[in-house]
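Note that this complex is displayed minus one protein chain, with the remaining chains in position.
Each chain carries a letter (A and B) given by its place in the written order, and its residues are counted from 1.
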Amino acid sequence: MTELLVIDREGVDALISALIERGYEVVGPTVRGQTILYDTITSTGDLPVGLRDRQEAGTYRLEERDDEALFGYVVGPQSWKRFLTPPGTVFWKGLRTEDGFETIEHEEAPRYAFFGARPCEVAAMKIQDDVYLPVEDGIYTERRRRSFTVAVNCTEPAATCFCASLGTGPDVTEGYDIALTEVLGKKQHYFLAEAGTDEGREVLATLAARDARDEEVVKARRMVVRAAEHMGRSLDTDGLKELLYANVANPYWAEIGDRCLLCTNCTMVCPTCFCSTVEDRQSLDGSSAERARTWDSCFTLDFSYIHGGPVRSSASSRYRQWLTHKLASWQDQFGSIGCVGCGRCIAWCPVGIDITREVTAIRERDVRRVEVGVPAVKEVVE
Amino acid sequence: MSEVLDLLVDHPFFAGMTDEQIRVVAETGTVVSFKGGETIFSEGGTANACLLILDGDVALELDTPGHGEQVMQTLHAGDLLGWSWLYPPYRWSYDAHVHSDTEAIRFDGPALKQVAEVDPVLGYELMKRFTEMLVNRMQSIRIQLLDVYSTPR
Partner (left out) sequence: MSTQLLAEPIARPMHPVPCRVRSVVRELEDTFTLELDPPGGDWGFAPGQFTMLYAFGVGEVPISISGDPNDPSRLVQTIRAVGPVTDALTSVSPGDVVGVRGPFGSAWPTEVAEGHDLLIITGGIGLAPLRPAILHVLANRDRYSNVTLMYGARSPGELLFTDELQEWRSRFDFEVLITVDHGDRVWRGPVGVVTTLIGRASFDPQTAVAFICGPEIMMRFTIQGLQGKGVTSDRLYTSMERNMKCGIGLCGHCQIGPFFVCREGPVFSCAEMTDVCWTKEM
């Protein structure tokens, strides 16, 4: 059992400072406009103190809390992929030379400390690790290896959350350097801290932390358990891959396609969606060029273009591609589903398409059941 | 055994038919041969037979003003040539030109129809084989229409 420590808000500030001192750029939740976005922070004063986010299908609103909670909200539209594979990251720059061209090594990857990563987000990073690390792409791999993660367990899930049904939260079990649980009562406000790696332990050792008392641990754990019991949504993963493969021709996809605006929001906010495009650009005089990776989405028409036209032209086929990839073929490709239950795609869909409801709807309309269950000819005869 | 019957008993086109059925069909056929460059039939001519090609190459052509003779399709060993004898007005729709020396069995149209009328079971066997070949022919033409090798821009 790892050592459990208790720190207060000053201790959290000290933690941020310690990470900065170790050379990390600390990025964490901040308020921008009416939204929580991830940005550079230097103290707890930069965090969305005393705010909560109300989320529902197609809805995201910040509200004042009546306390000074540092982490009284869940997730905004951004995820840490914003830092691990930033849109527009340059792979290399190149110069035209007498001898053709040459490519120039790109800049050193920054060292980020991800501060306040939720368990679902830590799980999402693990899922993206399975995508990127085996390939050594020269962007993600370096950034990821240099990163430090301070996770925060969830005690107040949003209505759009369903991590408990996927086993990706509300408590973080792996993939963190330090995990915090914020406990806020009428008279108390403390953070239970534990290290997940040697470096995390080293950092915690520099703080004025004391050992956690049993009742403090019990209280923190109870809050996380309660969070699991109060998830707004759930996703039934039983036989999910087989269900979706069997239903690729289900007419229900067309119904979703009628609602989907093809705006790509779900893929942009998804913490695991990794599809990208490679952009080759050149200077006006043609003397230099560069190659960059930008985010792409399977919802665009261009995405599946081969000479002559796109493979997936209908909205329904593009939604099917997204959902079937995320929940079915992802399992064949990477051994897990590509969803962590963060609920972002539900909240940020302008028309409120809800992945959990759509899976339920396909389950109810499972073509396998219809085929076996309804002997159409016999019914007519009788 | 007649020469035609000899050729028909082992021909894949008649596989599955009884010896007696094949014998009856063989009686309507004669072996014919054509030299390269010859014309087997011409557009508008009276259609009163079909040919099961045993060897050689035959082109179905259509003469179009300004374009000359255009080859629509070529037929080879195993293919059946000619459908117009089945239905009025019994006129050929294309020219059939021999590309290379060709040997075939020519079935007399009216006789073959008579055989089918008298023995509907045999008629059905023949019709199954004709329609299969027609469906294949039609599918080929459909793919041809798609122009799958064109360069889209």
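Here is the rule we go by: contacts are C-beta pairs under 8 Å (C-beta built on N, C-alpha and C of every residue); 3 or more make two chains touch, one makes a residue touch a chain.
On a predicted model such as this, the values are computed, not experimentally measured, just so you know.
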Of A:Phe148, A:Phe191 or A:Trp348, the residue touching the omitted chain is A:Phe148
Full-complex touch with the removed chain, picking from A:Leu62, A:Ala228, A:Ile256 or A:Ala289, is A:Ala289
Out of A:Thr42, A:Thr103 or A:Gln188, only one touches the absent chain, namely A:Thr103
Listed in rising order, the subunit B residues that touch the chain left out are 57, 59, 68-74, 76-78, 99-100, 139-140, 143-144, 146-153
For subunit A, residues touching the missing partner are 91-92, 94, 96, 99-103, 131-132, 135-138, 141-142, 144-149, 177, 197-199, 245, 248-249, 274-278, 280-283, 286, 288-289, 291, 293, 296, 298, 303-307, 311-314, 317, 320-321, 325, 328-329, 332-333
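Please note the rule applied: only the chains that are shown with their structure count from here on.
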For the pair subunit A and subunit B, the C-alpha centroid-to-centroid distance in angstrom is 65
